[in-house]
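One chain of protein is taken out of this complex; the other chains stay put.
Chain lettering (A, B, C, D and E) follows the sequence in which the chains are written, and residue indices restart at 1 in each chain.
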Amino acid sequence: MAHKFINKIAPGETVNDIYLVRDAVLRSTSRGDPYIAMFVSDRTGQLNGRMWQASEAIYRSLPKPGFVHIQGRSELYQNNLQIVVNSIGIVDAEKVAIEDFLSRTKKDIGQMFSEVKSMLQQIKNQQLKELAGEFLSDEALMRNFCRAPAAIQMHHNYLGGLLEHTHNMLRVATAILPMYPDVQPGLVLAGIFIHDMGKTEELSYETAFSYTDSGQLIGHISKTLLMLHRKAESLAAKGKRIDGPVLDALGHIILSHHRTYEFGSPKLPAAPEAFMVCYIDDLDAKMNQVVSAINNEASDSNWTGWQRPLETRLYRKRLE
Amino acid sequence: MAHKFINKIAPGETVNDIYLVRDAVLRSTSRGDPYIAMFVSDRTGQLNGRMWQASEAIYRSLPKPGFVHIQGRSELYQNNLQIVVNSIGIVDAEKVAIEDFLSRTKKDIGQMFSEVKSMLQQIKNQQLKELAGEFLSDEALMRNFCRAPAAIQMHHNYLGGLLEHTHNMLRVATAILPMYPDVQPGLVLAGIFIHDMGKTEELSYETAFSYTDSGQLIGHISKTLLMLHRKAESLAAKGKRIDGPVLDALGHIILSHHRTYEFGSPKLPAAPEAFMVCYIDDLDAKMNQVVSAINNEASDSNWTGWQRPLETRLYRKRLE
Amino acid sequence: MAHKFINKIAPGETVNDIYLVRDAVLRSTSRGDPYIAMFVSDRTGQLNGRMWQASEAIYRSLPKPGFVHIQGRSELYQNNLQIVVNSIGIVDAEKVAIEDFLSRTKKDIGQMFSEVKSMLQQIKNQQLKELAGEFLSDEALMRNFCRAPAAIQMHHNYLGGLLEHTHNMLRVATAILPMYPDVQPGLVLAGIFIHDMGKTEELSYETAFSYTDSGQLIGHISKTLLMLHRKAESLAAKGKRIDGPVLDALGHIILSHHRTYEFGSPKLPAAPEAFMVCYIDDLDAKMNQVVSAINNEASDSNWTGWQRPLETRLYRKRLE
Amino acid sequence: MAHKFINKIAPGETVNDIYLVRDAVLRSTSRGDPYIAMFVSDRTGQLNGRMWQASEAIYRSLPKPGFVHIQGRSELYQNNLQIVVNSIGIVDAEKVAIEDFLSRTKKDIGQMFSEVKSMLQQIKNQQLKELAGEFLSDEALMRNFCRAPAAIQMHHNYLGGLLEHTHNMLRVATAILPMYPDVQPGLVLAGIFIHDMGKTEELSYETAFSYTDSGQLIGHISKTLLMLHRKAESLAAKGKRIDGPVLDALGHIILSHHRTYEFGSPKLPAAPEAFMVCYIDDLDAKMNQVVSAINNEASDSNWTGWQRPLETRLYRKRLE
Amino acid sequence: MAHKFINKIAPGETVNDIYLVRDAVLRSTSRGDPYIAMFVSDRTGQLNGRMWQASEAIYRSLPKPGFVHIQGRSELYQNNLQIVVNSIGIVDAEKVAIEDFLSRTKKDIGQMFSEVKSMLQQIKNQQLKELAGEFLSDEALMRNFCRAPAAIQMHHNYLGGLLEHTHNMLRVATAILPMYPDVQPGLVLAGIFIHDMGKTEELSYETAFSYTDSGQLIGHISKTLLMLHRKAESLAAKGKRIDGPVLDALGHIILSHHRTYEFGSPKLPAAPEAFMVCYIDDLDAKMNQVVSAINNEASDSNWTGWQRPLETRLYRKRLE
Partner (left out) sequence: MAHKFINKIAPGETVNDIYLVRDAVLRSTSRGDPYIAMFVSDRTGQLNGRMWQASEAIYRSLPKPGFVHIQGRSELYQNNLQIVVNSIGIVDAEKVAIEDFLSRTKKDIGQMFSEVKSMLQQIKNQQLKELAGEFLSDEALMRNFCRAPAAIQMHHNYLGGLLEHTHNMLRVATAILPMYPDVQPGLVLAGIFIHDMGKTEELSYETAFSYTDSGQLIGHISKTLLMLHRKAESLAAKGKRIDGPVLDALGHIILSHHRTYEFGSPKLPAAPEAFMVCYIDDLDAKMNQVVSAINNEASDSNWTGWQRPLETRLYRKRLE
């Protein structure tokens, strides 16, 4: 049976489906009876949930967060729709249709990753090649790299989004590097491959997209720099020393790839390769964001709704 | 004999060479004697010139501006180097080595223009094709298009710079359009071809790079929009009507291609094609600016001097 | 019978009145039955409308947008008031009390327009006089000029608002030009008359105030410049050539009249006349906006509510 | 004999004229001999002065600042022109042609002041009338009000400038108040008359234009507010109480008349009268600044030099 | 019986308790019957109130604003909770538990004030000492100083907050002045004591926290400066003259203590003491704001909700 999506639930309906529960808390009513407050969500939205016939045992059994089967009904409370939960039971994550909870890239992850590896073969500089290889041979990291979204909102905000974004950036770089012969191609390619790697740690994408604590405190830019240095140290431990200027040139690309201070870059781009990575990153992110907004617009209007980060509505009419 | 460049003149030297004179004015000394004040320049700089044995006849004979042969000497006056002019004679512009006065692209103008025409063949939409064709068949305009710089400072600031910039943008677009299948390629290509066409009128580039009066009052963005509408009207006069939405979509690309209000765009980009033209424009301009600054740095330092518009020095050391 | 305004409809009321319908779409319920979703509005607001007993025939019959007579009732759905439509019938726009849908200036349009024409008589420069005359003799344009609002929100946002704003600016200019003898009066008067003329094309004001597609893509500033050049060309066709510097001086006033880049001017004011038009425009717009907010405040408070564009509340208490 | 202006002195000239000396300091050469360092100026500029044959007696005799007769010569030192002073003698300020040191309005001060008084007669509100009267009857203050510049740079930066600016603002207000019938005229007129009164204390304009210590620490906006309250208190002492709301409405106009925080207003305008005073102030200041720059441009160019506060050059060509 | 707080009222409940009523207005229903609209609030929030069986007599009897006993019930209207009032009776403010309406500092007001007085003893400069003394001996003012909040939102927004903030700033200054021996301690201490004194007049804190009319028009910074000058004048009246430079130095600290123009300071700090007061003020305000947000967070999350003025969420997890 098809999943009943959160944004399709009307007041007064019976609820009997699997949802993600999070931030569950055990509280007391004014009469002293225990109840559980929680958020109930899927990829279309989130509602308050209340279980009035609750016990500490039920509360302790709940995943924080995780998937549950909820039976109950929907009602309006203080002008907001909420779910009154009658019974709640943990569901094995493996039995869940994860695509009801997290969107996923429409492209083929295996093929994209294989093309990424193939494009990185173009790197000629030995040390850059070895750094890229050290990332590629970290299997746990590569699994996350292929699974993580590129962002929670804005652009490529779905499973595989980080890979899709990195893959497309590498394709663009490969296509335009011949037009800019003064630019060092290996630095650009290695820089693109690594530039957002810290998002695998900044974001959480098991059951829902969110920031990790560490991600919020440190951010993916600094996390990527730390990863780069860890990889250089593990190469050094194998006797393959990476020179300071190589690490610094790559590190500079990572630190400056948001291009301005106001977008969180602690350094402004100061090398041709850093500028090129900035522009390809911004181009690819914006094209994804703009095209998604246009394709996802529900109305028949020639214009999407207001896009706050772009400070405009977007024109949808096609001429060609 | 090699031209004595302005930035090589030391105080107390004899001057005997061709320079560009401009802003000549006839004034009187405190004793009532007439003299001529003027600016004397070539592509390396500009000095004050003073001709003390002047007459109204000499003054009237001077080009404003234009090339002259100057005999005289250099001296320090109030801490500034100036040229004391003993005799001055008009020089036919055709006898002047124009490259001493205006830098020029290092690429082949004929070949670039022919590649531009060839890339524009990719446009499939009939009306866009005809608009591009109407520009291409305006010979006087195309001569200027092939000659104008793309800017006075900043990037591609040399004869042929506008063509070089447009040509490279078209190459980049041709290379990356396949990665963005939702983007309408004809609009991007026509938009790139036309986007800076107004610079042919905004700038003056006969004897020195400067702004025209009209250019300063109106700007190249609005001038390009006016040109586009003039071309549409002349097509209409031939019975080839361009639809409003086509004109508006192209016009929007022109008006928004500086991407933010603060850079003089009266409209923010609101269509995928407008975003793509913005990014390709900015990328190509910045790569030219950054690589030029690095290549023109006189010192052996790993860093260029401070680049005010980029708010940084640039790193010159190569790893590959 | 008085119109039942949208902002007076409570949940559970019977609805039986004329409204503006727009953005109607034919959709299917989960059971596969067709229904029509639409917006139902008048000048006081807008609600969702749903017609459950719908057919493609009814859908096709609907104006997009236009006036309709709706019978149905109001209900709360997912916390929002909506109109459930039982029957819907097209209403001839001429039978509609348009003032229920669009507010209108409280001043006399005929008198204002006649005063505008009279004030423009002060222009002495022949070419400016002819340009103004060319606009004045474009009857279709002048009808729109007398009808258009000056904005959708902010200031003079009612039928006749553009005329009222232009008229008052001309009165202010006429009054203060004698205090600024270095300023060229003809340029100021012609500049004011024309400065917002493109709003007649940027905005739609037949049934509701909105932006046209072309208006959103191009904007009234650039549209006004295009209009100016079209008028100059039609004068030229009659043998009355307008000099470049005249067109550029007027064009510059148009392009710079928002005074800063961030408000969408592609050029900063660079002539005394451009500065004067800026200030008169801003003064008149702000006085209208401030006085309207004060007069429209519903409460008895000494202060209006927060005015976001002004970053303040406004003081309403009078001393004189 | 005509004064030899500072900006006309060339290196190696004999100097024998009256100048303003300031910031004189007694120092020792490396050999231990005393010398006096000072600034030597008139209204056209300022040079370093050095008196090598100095004594503490001479130093003590010098005005700080004040007028002196200097005999000496000009020379270049470390690339800067300086005056080597051989003898120096105090000059009675009354014997100095003050117009060589401070520019002065070209308008008639007496007539402007009398028109100001006459325009203030329009104030009908009794308390506002009395406040204006209390300022007018403060003779020492009115002497300064008629003499002070409106600024050190930027606009109306000459003796009588504050009066000229206030006078013209009152003329503009008188002319346009009829177009804005919802605005309280007495508040606008009194507000304009008082709004910059603190400049009489913020600036020093006896021998040269500069800021007083108190002016730099407190600023004219706050000084004007303090003055207003002192006048209200002296009226109260005569039994003429000014109500709180009257003082606050006027005070608010004073505090908000720079219109934005970034220009030093501690309050944003929040009443129609405050907005009107802002706009008239800014209009009159900018028109003065723009017209002065155009009229003072030395070259024959159609454009002035770059005007940093306006971020543009100004167009000087006239059409009418 | 415990007060039923506004934020605990659900739809459909009986209401029978004391609340603050404000902005009451007498209006007519569409049938012409009179009713009273009002706001009903306590320290937890505010709801619309409607009394349908109203008369002008009841309306006139209502405090504007003030405490009332309300009997009625809650209901949802147009998606908002409102109170339908059946009967309403004025309540003597002295019988009200004011802490249900206004929060209060958790510290001991008497002790803090006594420590403030004691710390001010450190001031050695005689004139600063007398100015501080003149404030301290103004009993009405000191009562307000001990009662006023430091702000309506943001930080120390409770009764006694102004005192608590000032007291803690004085403690910080006392602790760190020894590390900065070039800073004049008396100025810092007197400056801190006085810096926000105008908040006693800017804010209203009898029955609810709000701005006074005068406070909104003038602001606490300028009000504090006026107070300082009034105290100096009353000292002068007793023969104790305060020198201009002393008043200006203190005045400058007051005017610049928000540190930037954008936060409403009309002067930027220009003396070491002004910088120190700025930093201590900002530090103490931010620490209060940050710690309060963390302690008041209702959820168990490691993070608070989004803090708009700080542009971040706050991390709540403790390590020590």
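Note that contacts are C-beta pairs under 8 Å (C-beta built on N, C-alpha and C of every residue); 3 or more make two chains touch, one makes a residue touch a chain.
Computed from a predicted model, the values in this text were never measured in an experiment.
Participant: Can you pull out the displayed chains that the omitted chain is in contact with?
Facilitator: Counting the whole assembly, the omitted chain is in touch with A, B, D, E.
Participant: If the hidden chain were put back, which of E:A2, E:A175 or E:A298 would touch it?
Facilitator: If we include the chain that is not displayed, E:A175 is the one touching it.
Participant: Among B:S28, B:Q153 or B:S299, which one touches the chain that has been omitted from the display?
Facilitator: B:S299
Participant: Using the touch definition from the top, which of A:N16, A:Q122 or A:Q216 touches the missing chain?
Facilitator: Residue touching the chain left out of view: A:Q216.
Participant: Tell me, which residues in subunit E touch the chain that this view leaves out?
Facilitator: Contacting residues on subunit E, toward the hidden partner: 124-125, 128, 168, 171-172, 175-176, 179-180, 182-187, 245-246, 249, 252, 268-272, 275-276, 279-280, 282-283, 286-287, 290-291, 294-295, 310-315, 317-320.
Participant: Which parts of subunit B are in contact with the chain that was left out?
Facilitator: Residues of subunit B in contact with the hidden chain: 10-11, 76, 79-81, 299-303, 313, 315, 317.
Participant: Applying the definition given at the start, please give the residues of subunit D touching the unseen chain.
Facilitator: Subunit D touches the chain not shown through residues 23, 25, 30, 77-79, 213, 216-217.
Here, only the chains that are shown with their structure count from here on.
Participant: I'd like to verify one number: the distance from the centre of subunit A to the centre of subunit D, where each centre is the average of its C-alpha atoms, in whole angstrom.
Facilitator: For subunit A versus subunit D, the centre distance works out to 59 Å.
Participant: For subunit A, which residues are shared contacts with two or more other chains?
Facilitator: 79, 313, 315, 317
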